[in-house]
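A single structure is presented below for examination.
For this depiction, one protein chain was excluded, whereas all remaining protein chains were kept in their positions.
As written, the chains take the letters A, B and C, and residue 1 is the first residue of each chain.
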Amino acid sequence: MTAKLKIAVLGATGYSGLELTRILLHHPRVEKPLLLRRAAEGSTPSDLAEIFPALSGNGAYPLHPLSWSWLKQEGVELLFLATPHEASRTLAPEAIHEGLRIVDLSGAWRLKQARHCAIYGFRDADTLKAAELTEKAIYGLPELHSDQLPGAQLVANPGCYATSVILALAPLVRADLLNREQGIISDSKSGVSGAGKEPTAKTHFVSVADNLSAYSVFNHRHVGEMAEQLGIDTQELVFTPHLLPIPRGILSTIYVRLKNSTTAAAIESCFRSFYQHRRWVRIFATPKLPQVQFSLNTNYCDIGFCLAEDGQRLVLVSCIDNLLKGAAGQAVQNMNLMYGWREDEGLQ
Amino acid sequence: MTAKLKIAVLGATGYSGLELTRILLHHPRVEKPLLLRRAAEGSTPSDLAEIFPALSGNGAYPLHPLSWSWLKQEGVELLFLATPHEASRTLAPEAIHEGLRIVDLSGAWRLKQARHCAIYGFRDADTLKAAELTEKAIYGLPELHSDQLPGAQLVANPGCYATSVILALAPLVRADLLNREQGIISDSKSGVSGAGKEPTAKTHFVSVADNLSAYSVFNHRHVGEMAEQLGIDTQELVFTPHLLPIPRGILSTIYVRLKNSTTAAAIESCFRSFYQHRRWVRIFATPKLPQVQFSLNTNYCDIGFCLAEDGQRLVLVSCIDNLLKGAAGQAVQNMNLMYGWREDEGLQ
Amino acid sequence: MTAKLKIAVLGATGYSGLELTRILLHHPRVEKPLLLRRAAEGSTPSDLAEIFPALSGNGAYPLHPLSWSWLKQEGVELLFLATPHEASRTLAPEAIHEGLRIVDLSGAWRLKQARHCAIYGFRDADTLKAAELTEKAIYGLPELHSDQLPGAQLVANPGCYATSVILALAPLVRADLLNREQGIISDSKSGVSGAGKEPTAKTHFVSVADNLSAYSVFNHRHVGEMAEQLGIDTQELVFTPHLLPIPRGILSTIYVRLKNSTTAAAIESCFRSFYQHRRWVRIFATPKLPQVQFSLNTNYCDIGFCLAEDGQRLVLVSCIDNLLKGAAGQAVQNMNLMYGWREDEGLQ
Partner (left out) sequence: MTAKLKIAVLGATGYSGLELTRILLHHPRVEKPLLLRRAAEGSTPSDLAEIFPALSGNGAYPLHPLSWSWLKQEGVELLFLATPHEASRTLAPEAIHEGLRIVDLSGAWRLKQARHCAIYGFRDADTLKAAELTEKAIYGLPELHSDQLPGAQLVANPGCYATSVILALAPLVRADLLNREQGIISDSKSGVSGAGKEPTAKTHFVSVADNLSAYSVFNHRHVGEMAEQLGIDTQELVFTPHLLPIPRGILSTIYVRLKNSTTAAAIESCFRSFYQHRRWVRIFATPKLPQVQFSLNTNYCDIGFCLAEDGQRLVLVSCIDNLLKGAAGQAVQNMNLMYGWREDEGLQ
């Protein structure tokens, strides 16, 4: 048996970072991950199980201050960044300079240079280094870019909403079935962990429970990723996110019109052939539709659809667990492909 | 002071019927309602507070077997039917024959004759009596038909989803602002009380909690009402209901395209002028949007919107409490207008 | 008709203050309350409906900076303090000095002087003014102290947990039925609004949903109130609060042992006679038990019980809505009795 990969996680104290750590702890190909914290996070507590008692009982999970020299000394090859996008924007170039490979779970490297400037407001957007790295970064949606992952130095893990929307639309867009002039609409709903661990008025239990609310209409950052990856104009897509009173899970209901009248069988076949070798997409035969619960705690993206009697109006339903296929699970899937392992290693 | 109206409620043991009873018990213009049960419901328990202990402490709520002669003897003038649509279809003609006025909360009399036949499968659809009564029935959405309510003998209280969708679209359709060829999409989400009190696999707590699911895509009955009331073809409207993990409340996110580029101010003005004399519609100025919680336990329909930069793509958000503005509250609002009272009597 | 009472609310932006404002807006005996904010809260927003859009549609709810002279000028007689206990401790003496009557919803004046010092750490505890006022303050649990309310200048509204526990135990303690040497245990569970509106890690939706946790075991502040009002030693009572994944409501399960074997009928009779003239306590006949939902959105305290076959081990279940009978509703009930009105005025 070959030696296991040495890895590290920066940001294990957030929801995605915790989920990532859980998976990596049981991944057969990697050593127990080194857990890092940024200076900004302070020094206490010093063990992840103090923050997440659910982890206790399996030994220690020490949180080390980030140090490039120490990582080198420990033989770490791959670093997961589960950090805010501003931090990732600074840290990724440093890490790559140190010879590490990176899977970044933030939005820092997902978009083309100009768009990053506009959407994330990075002031480095026109510097040479950032421009170079942006060009090198691989958008880590393995169902679209698995061939580019083995050589990737920097993988930009997709946004959770973006994953659910892109995977539902890519087969139809690539097959040029959509009447895009009629517009594409994604009405998406996400559990609260998607809003992060920071306590705010918006994430207070009393604000969320017994409620549903739409937000960021016409200006959510993930629209940039969706448009780029689907090769459409942002104007062609209306995306409305909603905050669901559940801890995790995303369901996107997507409305499109087909160029020509077609059959449910043809739609299903389009999806099945597009994803025929992909382990983590499940296609539901009409009239069955995915529900949030079905993909919860899994790395699956579930896709179903209903076609109107006219054969043209099509409703797609796409579900993922926002912390797995929408974040940590996908990050591990990306690692698996970067190292030539089976796509589902450690994810079953 | 004039004498109070004598009223009765058939079906107080369901969610809408209970809510209706609660409101009527405190309504200043009516006497304590007589509560009736159908033969099919059996004879026990004989008091509503045995089923809903929350009601106890304010005297008795006896459930009487339905009897037309007894209602006449008691001087009842108005009967609320909170019954399944099959029962309402049979009972309403009988009640009218007995000289009662009716507010029916079911779907039995909401649609034109032909459509009823197709959607609800009523076998009486071509009989003379049913046809006559269908013609007489007033669709009880007071914001559209308040002028017809004073003389109404049979008021068909709208469906909950239909109320949220029609109120959001009517001002735009009437003003002919929509590019209807591009389609109208309503992505609607409802709390579980909308599915009724019957325990089923679908309403089991474990099936609903931590979940979201779409259902009845392209074939929900309320689409008929929406199309009729808006004066559009059912083909122009895509309606997708979803089951939310909350007890009550509806949020509809509605996607339309405008014929001509316009401003948010013009949209707001269109809504405000359409509803300027209506007590139970609240318009939210962009960028504020309604949330389910805001209209919970009220009879309001809250409407907000976001207009894209192109001035043409418009997202509407419409919220109601499905048991109030979507059922019992609207039934009382209809009664108020049938008897010439203030629209918000007993509903504040 | 006599003139309506002029009142003001300080702290309407919190959960209890909002609920209080809602009730007072529809109370037939009082004028629309003046809403005040403390300097510490800053100046924006200036209208309560901006914070709670659910309130909108009924005119303005301006938030005024607190000013004694302005209150005097407006003719305000009664001031509700829905403020943190530190603020109430400072403001109540000032307000009384200005001739106002006070209902304080905080814990600032609920306990005897020495205990306040120990539990709340007030540094003024030994000053003459605080000592005097503490002595004057009436513990506003109307079921125990209704006779003292008409003359009260300062009413200390009870804690939510304390209300649910004291009302369930008082009849048994007063009748000297309990074997107190065996201890009294209250296992209480509260919805999240009881923890206040401040967003914290503890109130984050993801921390609360799908969870239950005990906290403050052996050191919750409300134990002081319970012991004082029941006339027992704090050592005789074990009180364990838990945080429930619901927005509001409290259920206390209380375990006691009776001195002598008795019957369920005798227990029920003890409760019924103790509360026979009290509007807001409902006694459940065994084996029926109250549930959180039954008293939600009401001012009731619901009490039920189960007696073991030995006639000595007794389990009590007591439920309230923590924001109503546990806070705002009780505050209004206190006002009603202070002014000689019916106990349920404005609370039905």
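Assume contacts are C-beta pairs under 8 Å (C-beta built on N, C-alpha and C of every residue); 3 or more make two chains touch, one makes a residue touch a chain.
Note that the structure is a prediction, hence the values are computed from the model and not measured.
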{"item": "Listed residues B:Q153, B:T203 or B:T262, member touching the removed chain", "value": "B:T203"}
{"item": "Among C:L133, C:L178, C:V292 or C:L324, residue touching the chain not depicted", "value": "C:V292"}
{"item": "Per the touch definition above, residue among C:N211, C:S273 or C:Q348 touching the missing chain", "value": "C:N211"}
{"item": "Interface residues of chain A (partner: the chain not displayed)", "value": "26, 53-54, 56-57, 209-210, 282, 284, 288, 290-291, 293-298, 300, 348"}
{"item": "Residues in chain B touching the chain absent from view", "value": "15, 192-193, 197, 199-201, 203-210, 245-248"}
{"item": "Sites on chain C contacted by the missing partner chain, in the whole complex", "value": "182-183, 185, 187, 189, 207, 209-215, 217-218, 235, 238, 240, 242, 244-249, 251, 253, 255, 257, 289, 291-293, 296, 306, 308-310, 313, 315, 317"}
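The criterion applied here is as follows: only the chains that are shown with their structure count from here on.
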{"item": "Chain whose Cα centroid lies at the greatest distance from that of chain B", "value": "A"}
{"item": "Computed distance of Cα centres, chain C from chain A, in Å", "value": "46"}
{"item": "Residues within chain A bordering two or more other chains", "value": "207, 209-210, 245-248"}
